[in-house]
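Handing you this structure, nothing more for now.
Note that one protein chain of the assembly has been removed; the remaining protein chains are unaltered in position.
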Amino acid sequence: MPYVNIKITREGGPDGLGPSAEEKACLIAGVTDLLQDVLGKKPATTFVVIDEVDLENWGIGGLPVEEYRKAIS
Amino acid sequence: MPYVNIKITREGGPDGLGPSAEEKACLIAGVTDLLQDVLGKKPATTFVVIDEVDLENWGIGGLPVEEYRKAIS
Amino acid sequence: MPYVNIKITREGGPDGLGPSAEEKACLIAGVTDLLQDVLGKKPATTFVVIDEVDLENWGIGGLPVEEYRKAIS
Amino acid sequence: MPYVNIKITREGGPDGLGPSAEEKACLIAGVTDLLQDVLGKKPATTFVVIDEVDLENWGIGGLPVEEYRKAIS
Amino acid sequence: MPYVNIKITREGGPDGLGPSAEEKACLIAGVTDLLQDVLGKKPATTFVVIDEVDLENWGIGGLPVEEYRKAIS
Partner (left out) sequence: MPYVNIKITREGGPDGLGPSAEEKACLIAGVTDLLQDVLGKKPATTFVVIDEVDLENWGIGGLPVEEYRKAIS
């Protein structure tokens, strides 16, 4: 009965505001399959929760992610 | 000094957009009481954080939750 | 299909090393009942995960919890 | 390669709706520096994710935070 | 720069005490590939953290997982 939490930045997707429902469904299906294939975990008791995080709320390299990308580009 | 995180789908409640403030207050009170009753934890240092998750961001059975409900019904 | 994570300090219980299996079963039952009573969530898809945290890994008031308790006593 | 998650209530800041982008950038910089200073962790692989939580979704003392503040004031 | 947290029960694997290092490496590779395939996320900034949870600390159906399995079998 795994629980998987995927945190990603809210960007990209059809309107630039985050992944589409189809993309998120692919993540859910893919992670659930992986846990079944590798560890034999049952899909019926596998939870996947996706959190989309605003760019200004995600830091890397000591900077908000957009500034970080500018800094390293 | 417990920390409790409750993740639920954003649905139901008075307008179908998630639990009401009253329902969330009941969850906060109930969990805090439980930790005091079972383990003697002080309410003043018990935190409860409720996350409401969009239906398309919650997966079970390898499917987003709404598709899962249709599939098993 | 709620997911609840309860974080508590690893202390107390029968041998001072954390809550007993019975106490943890009470937390699991109590939280699951609460979510069913308040929001009508089904127990079969309610997950509860308890994390026990070493005292030196939990801070409050800017201090590890044992030092904090000495400081305020 | 640390991962830091900071959860705060969504309040204060320039418009009362939460911390400003500048304040969040200060948190990101400060936590990243701290991990480098204390443990030698590289900023390039330090992630910081800030979650802003609605006041009615945060409980302390068995009450939603606004009611708690009234109760203790 | 995704962050993925996988929580599983500590069981199974070569000695019954949880998945092997090889199995965990498969989870890490699989999730990282999935995020690259579906959303174009770079592996170099994809973190995967696996938490193994003692059976008595995981509840489902209002029961610790071992009791739950007995109850439904």
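We call the chains A, B, C, D and E, going by the order they appear; numbering starts again at 1 in every chain.
FYI, contacts are C-beta pairs under 8 Å (C-beta built on N, C-alpha and C of every residue); 3 or more make two chains touch, one makes a residue touch a chain.
Bear in mind the structure is a predicted one, so any value in this text is a computation, not a measurement.
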Touching partners, among the displayed chains, of the absent chain: B, C, D, E
Absent-chain interface as seen on subunit C, which is shown: 7, 53, 56-64, 67
Touch residues of subunit B, complete complex, unshown partner: 1, 3, 47, 49
Touch residues of subunit D, complete complex, unshown partner: 1-9, 12, 19, 23, 26-27, 30-31, 34-35, 37-41, 45, 58, 60, 65
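Following the convention adopted for this analysis, only the chains that are shown with their structure count from here on.
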Equivalent interface to B-D, taken from B-C, A-B or A-C so that over half of the residue contact pairs match: A-B
Cα superposition of subunit C on its sequence copy subunit D - rotation in ° rounded to nearest 5: 180
A-E compared against D-E, more contacting pairs: A-E
Subunit A and subunit D, separation of their C-alpha mean positions in angstrom: 21
Sites on subunit A at which at least two other chains make contact: 1, 3, 7, 27, 31, 47, 49, 58, 60
Every chain pair meeting the contact rule: A-B, A-C, A-D, A-E, B-C, B-D, C-E, D-E
